[in-house]
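Only one protein chain is missing from this complex, and each of the others stays in its spot.
Chain nomenclature is as follows: A and B, assigned in order of appearance, with residue numbering initiated at 1 for each chain independently.
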Amino acid sequence: MNRRLTVIGVLLIAFLVVPLSSQSASIKPTGKLTILYSNLGNESLDCVKWNTGQSEAIVMSLGEPLVNFYWKGPALDFKPAIASSWKISPDLKTWEFTIRKGINFHDGTPLTVQDVVFTWNRVLKSPLSIAVSAKNIIKSVEALNDKTVLFQLNTPDPFFLYKASTYAIQPKAYTEKVGEEEFSKKPIYAGPWKFVKQLQGDFVEMEAFEGHYRKVPYYKTLILKIIPEDSTKLAMLKTGEADIIFNVMPGPLVNEIRNDSNLRLISVPSSNETYLFMTSLVKPDKVSPFRDKRVRQALSLAIDRKLIVEKLYNGLGSPSFMAAIMPYSPMMHPSLTPIRYDIKKAKTLLSEAGYPNGFETELFLTNTEKAEGEAIASMWNKIGVKAKITLMEMGAMLAAVREKTLPDGLRLSHHSCTPAGMWYFFRKGGHYTVIYDDKLEELTNKMATIPEGPKMYEFIKNEMSRYVYDLVPSIPLVIQQYSRGVRKNIETSEWEKIGTRSIFWVPAAEYLRPKK
Amino acid sequence: MVFNSITQMRRMPIFSVLFLVIFLICGIFGSSLAPLDPTDGDLSRSLIPPFQDRNYPLGTDHLGRDILSRIICGARISMIVCIMVIFFAGSIGTVLALLSGYIGGKVDIIIMRIVDTMLSIPYMMIAIALAAILRPSLFNIIILLSILGWTGYARVIRGEVLRIKDSDFVKLAKIDGCSKTRILIHHIFPNIVNTLVILATLQVGAVIIIESSLSFLGLGVPPPAPSWGGMLADSRSYISNWWLSTFPGLTIMATVLSCNLLGEWLRLQMDPQFRQK
Partner (left out) sequence: MQRYILKRIFLAFVTIYLVTTLVFFLARITGDPMDLIMSAESTQKDWDMMRHQLGLDKPIYLQYTDFIAGVFIGNFGNSLRWDKPCLSLILVHLPATLQLTICALLFSWVFGISIGTLSAMRPNGLMDRFGKIFAMLGQSMPIFWVGILLILTFAVRWQIFPTSGRGGLLNLVLPSITLGWYTMASMTRMTRSSMLDVLDMEFIKMTRIKGLSEVLVICKHAFKNAMIPILTLGSLQVGILLGGSVITETIFSWPGMGRLMVQSVFSRDFPLIQACVIITSTIFITINLLVDITYGYIDPRIRYQ
């Protein structure tokens, strides 16, 4: 009797479920997709414990955050995900997210407000790096009712949506049942891919989650594989052992992929700017040639950005001309023009600043920036500036930057050309600050009182861009394009259309499909 | 122990010696022989193929630097590193081996334990850890390779010392009343010089190969200095631009092969068992 009832129940449920999932029933995921990465950070499967952009590729494929963002043009484009909509209080301190109904975790249990609150409270307790920028400003996270979550902030933050997008929501019941440690071995989330297995330092295997609300993947299996060596990556792509090299760094691989008729190079614009940071500008009492605006302008003029883009970036980028502000965006004043490569003017400026014969300085690099650094040092030779190259190991560099112990000189680095970036770079005392300048700080603080959008861009364009252009708080170099090496048998039109989570490394593989 | 044709065995590997002489000349006069500046490139002339532009007989690299000049000047770096490493590693190893072998007892036990410990940790592991501790610079690479290299000397030479210690002429010297130091310096040391020379020749190859392996891991001689290993490692992904990696690669190969062939030949020449025949 009991058994029969169960059977009827199951049938009933089946009938109820079928119409719901009918939109996605037409696609049955097939085949295998292998994506190559240089590394995947700490390869954590725990949504709160990932530590670098690369490790986000894993948790964000498995999981779904409150909001998704894509890079499209001047700023990040936020798309509803687990939160179907959100409201901001005028003082930018209270953020209200409405949770979408009908989202299921991989094990079939529905996602509720409690799961969101549970995940975010874990974030607030974590001492790990990525959590820090969020938890330092969040006062509390609580459920208002069964469909709304309220975030209270300590300080106004126009860029909070970005932080809200960094954590995938995990199931409270399951985590509490199995414990955090077990969860990090066999995680369950609500993203388009289910976890299958992992070998640390080698790969993570995932499987399509056919009950996903946003997008059921076309491929059955997704493998994120770690291949540190570029030539090996290329060989695997050429032979078809892999389908995509996720991040093709500017350099030799670009031409190799372009020259192979089976492969395609897909470039996507990004907000990532390569720039030179002058170490003494954040130490107000330090005597340094860089304190003089003319020296900074001269060094900037003596760099042939076009040549660097053409030769070292293989055309995958564009010359940048302002610190942290995207050229040709609504944030740039139309009167500003690209920096012309002009050695004569650079020399004049140097003489005016009191260095007619140039000076000696140091250029701090980590291994990945070697080629650019060498090229720039070589260009500065022509105006008498002798930059000695000092290679540093990543950990040593991070420590020196944090403790501000780098001697007077320059450091090649990357940052993002977004208003959020400006907020970090132009205010004194921050960890990413590039310069101590009273007026710039005042302008930046004023900017941060405006909610992000056209109004803010207007302000940056009219009040800030010309000042930053003239001040040269950091020497702009190149706005990068990200490129992916893809085999031709993969249909990418949908993938390219959604934009890219390009600052980070999420593959968004659910939008890729096999070509017929 | 007689080989069928011992005179033939003694034939000197002429090509190796010739090549090493060229290597030494490049090493000594490097910068004045090089047609162009090895470190200052012209980015607009990057990736010129070899044998096309008269100014760049072997082409240019990704930063527009002349590959021929870089190889010639790279010889100096390789030479400096090899000589210094042989000097440091050789002297530490020899001194410790002499002490260990001749004094014996506790000294021997302690020194040999250190050697065993060093040898049983994978050498790449020590290299990477040391490279992470020391900032990359030419001098630090030399220190690193010396720390890795001395154990080889210590082990081999200690064996030699033990053998010589038991020989009749040392016993006679003792009976004669020679002091320990005198015996060490005047009787034992001259007899291990041959072994030292062989070990040193063979180490040249090892040093060059390990330096390039370190460059592969990003821990080699830092830029812009043109080290061969660094050139090869930096250009390994330029597959269509084959000349970037082929020329430094062939140079490394020829140098190491020459040293090893010469070392092999020296070993046959100087092996005391041979000389007695």
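Simple rule for what comes next: contacts are C-beta pairs under 8 Å (C-beta built on N, C-alpha and C of every residue); 3 or more make two chains touch, one makes a residue touch a chain.
Since the structure is predicted, the reported quantities are computational estimates derived from the model, not experimental observations.
**Student:** Could you tell me which of A:Leu92, A:Val113, A:Ala164 or A:Ile227 touches the chain that is not displayed?
**Tutor:** Among A:Leu92, A:Val113, A:Ala164 or A:Ile227, only A:Ile227 touches the chain that is not shown.
**Student:** Have a look at A:Asn104, A:Ser133, A:Thr368 or A:Thr492 and name the one touching the chain we're not showing.
**Tutor:** Going through A:Asn104, A:Ser133, A:Thr368 or A:Thr492 one by one, A:Ser133 is the residue touching the chain not shown.
**Student:** Can you tell me which of B:Val17, B:Cys178 or B:Ile209 touches the chain that was removed from the display?
**Tutor:** Final answer for the missing-chain contact: B:Ile209.
**Student:** Even though one chain is hidden, which residues of chain B still touch it in the full complex?
**Tutor:** 1-5, 8-9, 113-114, 116-117, 120-126, 128-129, 132-133, 205, 209, 212-213, 216-217, 229, 232-233, 236, 239, 245, 249, 252-254, 256-257, 260-261, 264
**Student:** Pick out the residues on chain A that sit against the missing chain.
**Tutor:** 42-44, 49, 51, 127-130, 132-133, 136, 184, 199-202, 225-229, 231-232, 235-236, 238-239, 241, 393-396, 398-399, 401-402, 431-432
As a convention for this text, only the chains that are shown with their structure count from here on.
**Student:** Help me check something: in the complex, which residues belonging to chain A touch chain B?
**Tutor:** 230-231, 234, 251-253, 255-256, 259, 304, 307-308, 311-312, 367, 370-371, 373-375, 377-379, 381, 389-393, 395-396
**Student:** Looking at the complex, which residues from chain B come into contact with chain A?
**Tutor:** Listed in rising order, the residues of chain B that touch chain A are 39-44, 46-47, 62-64, 132, 135-136, 218, 222-224, 234-241.
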